[in-house]
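Here the complex is missing a single protein chain, while all its other protein chains stay put.
By letter and in written order, the chains are A, B and C; residue numbering begins at 1 in each of them.
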Amino acid sequence: MNSFNPSDPDFRNRVLSSFNNQGVMNTIGARIITIAPGKMEIDFAFHESLTQQHGYIHAGILTTVVDSACGYAAYTLMPSDSEVLTIEYKVNFISPAKGELFKTIGKVVKPGRNITVCAGDVIAIDQGREKTVATMLTTMMMVKKHM
Amino acid sequence: MNSFNPSDPDFRNRVLSSFNNQGVMNTIGARIITIAPGKMEIDFAFHESLTQQHGYIHAGILTTVVDSACGYAAYTLMPSDSEVLTIEYKVNFISPAKGELFKTIGKVVKPGRNITVCAGDVIAIDQGREKTVATMLTTMMMVKKHM
Amino acid sequence: MNSFNPSDPDFRNRVLSSFNNQGVMNTIGARIITIAPGKMEIDFAFHESLTQQHGYIHAGILTTVVDSACGYAAYTLMPSDSEVLTIEYKVNFISPAKGELFKTIGKVVKPGRNITVCAGDVIAIDQGREKTVATMLTTMMMVKKHM
Partner (left out) sequence: MNSFNPSDPDFRNRVLSSFNNQGVMNTIGARIITIAPGKMEIDFAFHESLTQQHGYIHAGILTTVVDSACGYAAYTLMPSDSEVLTIEYKVNFISPAKGELFKTIGKVVKPGRNITVCAGDVIAIDQGREKTVATMLTTMMMVKKHM
């Protein structure tokens, strides 16, 4: 993985503050595990309120959390007066999202002034065994904060 | 739009029954508006528990609902002993998801024995005005039900 | 489809001039059929030099031409001192690319100052019958021309 040098030394507080404003992260029970330059990890536990028709986590909920992980991975490298927006993403679901805990990891693939490309993974922990269940490729955009 | 002829005359009950098993649809407050051959519409209202950092609906929640709309659009055309799975999707977010109500529409682009391609849209209704906020292109798979 | 109002009245010449600089369009034998605000159509004929292992047109060649159609559809709406770049695309291949002629159509879904979202289709004409063989969803970026 690449090593990145954030321009804003206070990037962790900036990410935390934004994350805490995402009402949906609270609804899902998502918790930040790691904030590092160009990398973010967010976990959440299985809950019936998040399931699809077979009782596994809905693809869209996996996407919600790994999208935030990728967005904040990008945001760690953006300037202090910026906001991050998801332009688009593509996700492949490669195994059923069966498990008791779900780790989502977002990483910057290519940072840019306006456009940052990230990759994300969702790993299910099922009776202690890890399995990648989804993989994301996404484009994030930096926008200047409106004061 | 294409016109489709479902092989299973009971497709509406099959879709309804599967939808009602998706715990996350209840969490989001999603409601079925239309079930038609190759088409499905699901709406949900704004709620703070579904938001990202700017107070709009999180991209992943839009995705969750339009994924279900696309999946069930595909499922209307599948045989009675089948299940539907999302293989992958790609979503572009084209305007902020600002509004009081969100309509998601899933349509079959190309049905197939195993693989069905669908397109979806999310339309925000903001003070009565409609605006497309997201557009999805997705691949669904038919799998035989395990008895 | 939306109706668009180009800011640059000379957009057709700008598109033509850029198209003529794409060496690969000549290699493929691609021809412009339509240049309109927010819309572009490019056709090409079957040739063995463009095939995959089953003798049909390679997915990547369909992509090459419909990418140019989408990029130039976006470019019609950009200012005179701009360039257009493909940030990313996603393509579904929904039928074998069998035919004697291939029409690619690019349309702007959502124009923006920096980012424009487009949708594209590839239609094969096989013994006179039309069939959609691929569909694209793509993100284009405007960049200022370096003088």
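Here, a contact is a pair of C-beta atoms (placed from the backbone, for glycine too) under 8 Å apart; a residue touches a chain by one contact, two chains touch by 3 or more.
This one's a predicted model, so the numbers in the text were calculated from it and none came from an experiment.
Q: Consider the whole complex, including the chain that is not shown, and state which of B:14, B:39, B:58 or B:90 touches that chain.
A: B:90
Q: Looking at the full complex, which residue from C:76, C:92 or C:116 touches the chain that isn't shown here?
A: C:92
Q: So which of C:2, C:27 or C:80 would be touching the chain we can't see?
A: If we include the chain that is not displayed, C:27 is the one touching it.
Q: Check each of A:14, A:58 or A:90 against the chain that is not shown and name the one that touches it.
A: A:90
Q: Mind listing the subunit A residues that contact the chain we can't see here?
A: 90, 92, 94-95, 109-110, 117, 119, 132, 135, 137, 139
Q: Using the document's contact rule, name the residues of subunit C that touch the chain not shown here.
A: Subunit C touches the missing chain through residues 18-19, 21-24, 26-27, 48-55, 58-61, 63-65, 67-68, 83, 85-93.
Q: Of the residues in subunit B, which ones touch the absent chain?
A: 87-88, 90, 114-115, 117, 139, 141
One rule holds in what follows: only the chains that are shown with their structure count from here on.
Q: Using C-alpha centroids, which chain lies at the maximum separation from subunit A?
A: Between subunit A and the rest, the longest centre separation is with C.
Q: Compute the distance, rounded to whole Å, between the mean C-alpha positions of subunit B and subunit C.
A: One centre to the other, that is 28 Å.
Q: Quick one: which residues in subunit B touch 2 or more of the other chains?
A: Residues 90, 92 of subunit B each touch two or more of the other chains.
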